[in-house]
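My questions will all concern the structure given below.
Every protein chain of the complex appears in place save one, which is left out.
Chain lettering (A and B) follows the sequence in which the chains are written, and residue indices restart at 1 in each chain.
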Amino acid sequence: MKWTRALLGLPIAASAFALMVSGGAEAAGKIVTVVLSEEPDVIDPCEATRSNVGRIVKQNITETLTFIDPKTAKISPKLAIGWKQMNDLTWRISLRKGVKFHDGADFNAASAKKAIERTLNPKSDCEIRLKMFGNVKMSVKVVDDYTIDISTEKTQPILPTMLGTMTITGPNMQPLKGDRQPVGTGPYKFIKWVPGQEVLTARFDGYWGAQPEAVGARYIFRKESAVRAAMVKAGEADIAPNIALQDATDKKMDFGYFNSETTRLRIDTSRAPLDDIRVRKAMNYAIDRSALIGSIFSEDVVNMTNIVVPSIPGHNPALKVWPYDPAMAKKLLAEAKAAGVKVDTEIVMLGRLGIYPNATEAMEAMHAMLSEVGFNVKLKMVEVSQWVDIFTKPFAEDRGPVLQQGQHDNNNGDPVFSVFFKYACDGPQSTTCDKQVDDGIAKASATAAGPARSKAWQDVFARIHELAVDVQMFHMIGYSRVNPRLNFTPSISTNSEVHIAEVKFN
Amino acid sequence: MGTYLVRRAFHSFISLAGLLVLVFFLARLTGDPTNLYLPLDATLEARAEFTEKHGFNDPIYVQFGRYLVQLSQGDLGDSLMKARPSIDVVLEAFWVTLSLAAVVVPIALIGSVVVGALAAYRPGGAFDRIGTIAALLGASAPDFWVAITGIILFSLTLGWLPTSGYEGNIVYWIMPVTVLLIRPFGLLVQVARGSMLSVFSSAFVKTARAKGVKERSVIFVHALRNAMLPVITVAGDQAAGILNGAVIVETIFGWPGVGKLMIDSIFNRDFAVLQTSILVTAIAIFTVNIAIDVAYAFLDPRIRHN
Partner (left out) sequence: MTTPTEPAAFIPPPPSRGLRLLSLLWNDKFAFMGAMFVLLIVLFAVFGPMLFGDVATKMNLRARNMEPFTLDKGWLFFLGADALGRSILARIMVAGQNTMAVATSAVVAAMIIGGTFGLLAGFIGGWFGNVVLRLADMIMSFPSLLIAMIVLYMLEPRVENLIIVLGITRMPIYIRTARAEVLEIRERLFVSAARVMGASHWRIVGRHIAPIVLPTLTTIAALDFAFVMLVESALSFLGIGIQPPDITWGLMVSQGKNYLQTAWWLSFFPGLAIMMTALSLNLLSNWVRIALDPVQRWRLEV
């Protein structure tokens, strides 16, 4: 019976240990513990557009030449203090003086050139290159110690905005992706990474800007949103970016904010019956968006009418939200049927598991709504790989009509990062083709930043809206939980960057 | 026994080779990682270039040939996602899981045999009824449900235990070990009980009793020894399950084990990591199976290995 005694002893021992642990947490002092949903595979700054890398690295370890304020989409100086377009193909960038990398190297024109070339090295598959500079060929020339010229093959009117994604790495980092010791100019320097457990950073004494309050940061990883939320509540973590709606139950700790993600169902307009505009409109009329808001989606989400969020210049505020009108939907379907459109064809609703919180329930609900007005829809939920296969070109020739669940993130300051990919005839994820849209994109892309460019994009969005090529859904809300011992308000940028330097302690 | 072990090791080596071939081909049936690795917005050229560079568009037998050449040089390949040798990644994770298994399996085995034997001693008695029902409820509770409820109860409400984490301190082990223990324990209690029941009604226990052997030694020496075969078999199965399937506990409690690594590598189509982790866990599982067969012979000398 020794066993029973040992077992009875356990809870007592456990509570004693718990006391020791909670004491330790308080002693952690001014180190900020951030609990993320996913551990990065590599912590290379040239992958900073991946949110799990960006949250650790961006503006903490490495900084960018320009800074895009996610709230206003305005660009401001960071490592670059000025920029000027010299001619159609060349921008001149002046660099900040007196900046040092964590390893002691100087930040100057030569190291800036080296950093850009490292990120754009075609041997490296860096995500920043593939995602932001895939269609851009550019070369960097050192003009003097603190000035560089960036030349591109085609004219790039918003190059300074694009440079807001370019992380500047130290000149001594190994030239190819995969260096496990990221070096930058940021307020925090990388200390160590214990795979599977934690990443540690510490305040960099030689930082060019103001010294932040937090002495360091510790990043840990838990996949389940409920666990991340519990950790902050229990005092084991300070910030949990990106928790699910149903875990954001504590008004004192949980902050909601627009996270720059926009959700929709992409309609494949090349396949009957989805090639008929009446059918596409009927789909939009069939969705009871107000029933989804506050139930499956946060009560603070906003109906989308553009694929970019309202803060992006070029967003068209004049476009109207589709009202919920099942009678109209039925009428349009009947009209289409009378005109010989095969409206009874089975349409697959292809969802992706976990694309956003409650993604499956959202699809189930919309499936019910579309069935209600008479669509023959079939729901299919798949994992990422299968979803991407169908989402991106080349498309299968023998595909049937598909409504595909999508979510798009554009916090990079200009619609060009969204519209070409999603709506141009040649767009890699476009299931639509319209001459007016294509011409509009060409015109807007070539216009210099400013009201004229915004107007050009607004025209494109109006045309896209008119064509009803999406079942429009929402601009999404993200939730982060913050330990009350911090004075830190998460915002739109928390989705991809967590600026430890902004953290103050109460 | 020596030659037996050598022969078993040889057989296991053949199964291992078969397993690796199978995994190589089957894993590639689930598509290549280009789509997952590159951002959605990557151009078609970038995709083509990536596929070309990593050889995903070569015929599968060419890829297999390349893998064999690598293997013959003792190279298990690099992780595509993590840009590190896959064996390093796998071994880091394997020790975490092995340490979990090393704690859970012995507790489950010893505990369940004691409980099962006592339950079988008076079938239908109070201890049997309560023990059986408790064990069964434990064995059939969904583990992620138990884990998350445990966190809510013990960490948030009572504040006794940390929510999660993999650290040296024993408090971090209590919840993961308990959650992992419940199911094997429940299963093994049932198997032990059933097996003891058969043995109690068999002739030689009666003979032992008739000879006046003490009741305690009837249960724990004579009967138990004979009832152990199915128990050990099922325990082996459960150990194998923990070695390559403690995914849920590892995921929820943030333990960087090999189960989580394996499922991530499946989702990411990180083939080198998948192959290497199956290689490592398979060696462990084969070792467990050999140990079980040796235990058979030890428990029941009539079983000869020939």
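In the analysis below, a residue touches a chain if its C-beta (ideal position, glycine included) is under 8 Å from a C-beta of that chain, and two chains touch if they have at least 3 such contacts.
None of these values were measured; they are calculated from a predicted model.
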Full-complex contact with the absent chain, from B:Ala42, B:Leu187 or B:Ala223: B:Leu187
Selected from A:Val215, A:Leu379 or A:Ala446 as touching the chain missing from the view: A:Leu379
Residue among B:Pro39, B:Pro85 or B:Pro123 touching the omitted chain: B:Pro123
Touching residues (missing chain, whole complex) on chain B: 11-12, 14-15, 18-19, 22-23, 26-27, 29-31, 123-124, 129, 132-133, 136-137, 139-145, 148-149, 152, 183, 186-187, 190-191, 194-195, 197-198, 201, 226, 229-230, 232-234, 236-237, 240, 244-245, 247-248, 262-263, 266, 274, 278, 281-282, 285-286, 289, 292, 296, 300, 302-303
Positions on chain A contacted by the hidden chain, ascending: 225-226, 244, 246-247, 249, 291-292, 295-296, 353-354, 357-358, 360-361, 363-365, 367-368, 379-383, 386
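As a working rule, only the chains that are shown with their structure count from here on.
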List of chain B residues in touch with chain A within their complex: 30-31, 33, 35-44, 46, 49-50, 79, 81-84, 89, 92-93, 96, 111, 114, 148, 151-152, 155-156, 159-166, 169-171, 174, 251-256, 267-269
Complex contacts: residues of chain A adjacent to chain B: 3, 10-11, 13-15, 17-18, 20-22, 41-42, 49, 122, 125, 127, 130-131, 134-135, 177-178, 195-197, 220-224, 226-227, 230-231, 233-234, 236, 383-386, 388-389, 391-394, 417, 421, 428-429
